[in-house]
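Note that one protein chain is taken out, while the other chains of the complex remain in position.
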Amino acid sequence: MIEFRRVTKQFPDGTVAVEDVDIVMPPHKTTVLVGSSGSGKTTLLRMINRMVDPTGGQVLIDGMDVATQDPVQLRRGIGYVMQNSGLLPHRKVIDNVATVPLLRGVGKREAYAHALELLDTVGLDRSLADRYPSQLSGGQQQRVGVARGLAVDPNILLMDEPFGAVDPIVRAELQQELLRLQGELGKTVVFVTHDIDEAFLLGDQVVIMQQGGKISQAASPAEILAHPADDFVADFVGADRGKRALHVTEVDGRNVVVDADGRPAGVLTS
Amino acid sequence: MNLFFDGIAWILDPTNWTGPGSIPERIGQHLVISAVVLVIASIIALPVGGAVGHTGRGKDLSVMVSGGLRALPTLGVLTLFALWLGIGLQAPIIALVILAIPPLLAGAYAGLESVDRRTIDAARAMGMREGQIVGRVELPLGMPIVVGGIRSATLQIIATATLAAYVADFGLGRFIFAGLKTRDYAEMLGGSILVIILALVVDGCFAITQRLVVPAGVRAAMATDLRSRPTRPRAAVGRPITEGNPE
Partner (left out) sequence: MNWLWSNLDLVGELMLVHLALSVPAIILSFVISVPIGWLAHRYRWSRGVLLSLCGLLYAIPSLALFVALPPITGLSLRSPLNLVIALTLYGIAVIVRTSADAFDSVEPDIRQSATAVGYSAVGRFWGVELPLAGPVLLSGVRVVIVSTVSLATVGAVIGVPSLGSLFTDGFQRGIQAEIVTGIVATIVLALALDWASVLIGRLLLPWSRPSASARRLSVARVERVDAA
């Protein structure tokens, strides 16, 4: 479990990235932080592995304040997947995946064997192991990034807009892959995105953030749609318009669900 | 063109290849002094440049220092030190070290600085220590530029060492100054040709080294992207990483 207690981050230049945030991120669930740029979502994520230290409040992992832990050891125990994969361009795919286990002192043979298994896990062909990152497609690079994040079998996986730079078709594929993986592995995932659809698709808990690093609402997707906390949230999730404002019309005796623009979204079966 | 043949004839003259002050001896002196100077200057400049490139601190200062040192006229520095320290190798060595520092410093910090900030960020997020980030990520990726700095410094040293024969009795420059004094243009030209060959050979060796130190993954990227992208990775795309606690 990850817990933020009255966390504030003010950068030296005076900008407040995160203000007085309290959240509990339940174990083995996916928490998605969603908001536009400047809402402090990435800063919040980076506080978990001490890439950023808060200027006020505490971040706790299983009841332990991360500030008391050595940042390097802490990071080696937490998976991190970032936009543009963040792979080391001068290392082969297999070396990239095995980096953190090797840093932790795992034997070479074991680390590489495990890295190959991880390629299977994320749905990559083992023949790609000897390629360099630049020789892979964007989607493949992102899968390698996920494999690397999982390499030390961490309890926590941090994902910072991991699918932001790939095209929509590949993104949809990767999102389904992540859901499948999460169903198998049950990690505590913290996922940052600015795409509300992605947030609703992946999140057990969705945290909607607004400018200045404040939380507008933290709840399940259904809860947010049913009871948006305020106008900002309602507007942000588009609850009253577009494809979320669904209503039922009868067509040839069947109940068809259509959105606000009258486009059919599905059939009501029950 | 006759003059050129005189110069080449002087080089080929067997009497110039034996005895004190012979061509092999002068080449040896030139190379040894250059190597000594390069090592001393590297020990001073590379760690400082590396630290500046890694932390980003003191960048303005080191740009100023290396830019300012570049404006120093080499001959002035050589003659001044020769007056202070007298005849001997001490003066030219110190002067050469001072003049070799700017390119080394610039190469070291530009090399480390050229590495994509996102890659470094990822390395830190994985739990690499600062030393590991420098050793395993920044140095290998920035190495071509660092070697480029060493290359410019070496050329600078070889050129200035030629000039240093004006104040000390060593190196291939002696032939030029000796020829100037005795109005023996063949000797001057012969010496110049030798210096040019020496510089080009050393430069060629560095060009090859510079190519060899490009990491394979980066070379692969260049091969596939040659048509669509500038050869240098553009650090400009994507979000700038301003957050983080480099410890």
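So that you can tell them apart, the chains are marked A and B in the order they are listed, and the count of residues begins at 1 in each.
The rule we apply is simple: a contact is a pair of C-beta atoms (placed from the backbone, for glycine too) under 8 Å apart; a residue touches a chain by one contact, two chains touch by 3 or more.
Everything quoted here is computed from the prediction, not taken from an experiment.
Though it is not drawn, the left-out chain touches B in the full complex. Only one of the listed residues, B:Val32, B:Met64 or B:Leu200, touches the absent chain: B:Leu200. The residue from B:Val37, B:Val52, B:Val147 or B:Leu189 that touches the chain not shown here is B:Leu189. One of B:Ser62, B:Thr119 or B:Thr162 touches the chain omitted from the figure, and that residue is B:Thr162.
For the chain left out of this panel, the touching residue among B:Val77, B:Met126 or B:Ile150 is B:Val77. Annotation for subunit B: contacts to the undisplayed chain at residues 1-4, 7, 67, 70-80, 82-84, 155, 158-160, 162-163, 166-167, 173, 176-177, 180, 185, 188-189, 191-193, 195-196, 199-200, 203, 207, 230, 234-240.
We take it that only the chains that are shown with their structure count from here on.
Per the touch definition, subunit B reaches subunit A in the complex via residues 116, 118-119, 121-129, 132, 136-137, 140-141, 215-218, 220-221, 224-225, 238-239, 242-245, 247.
Residue ranges on subunit A touching subunit B, taken from their complex, read 11, 17, 42-43, 46, 49-53, 71-77, 80, 82-92, 99-100, 103-104, 132-135, 148, 158, 165.
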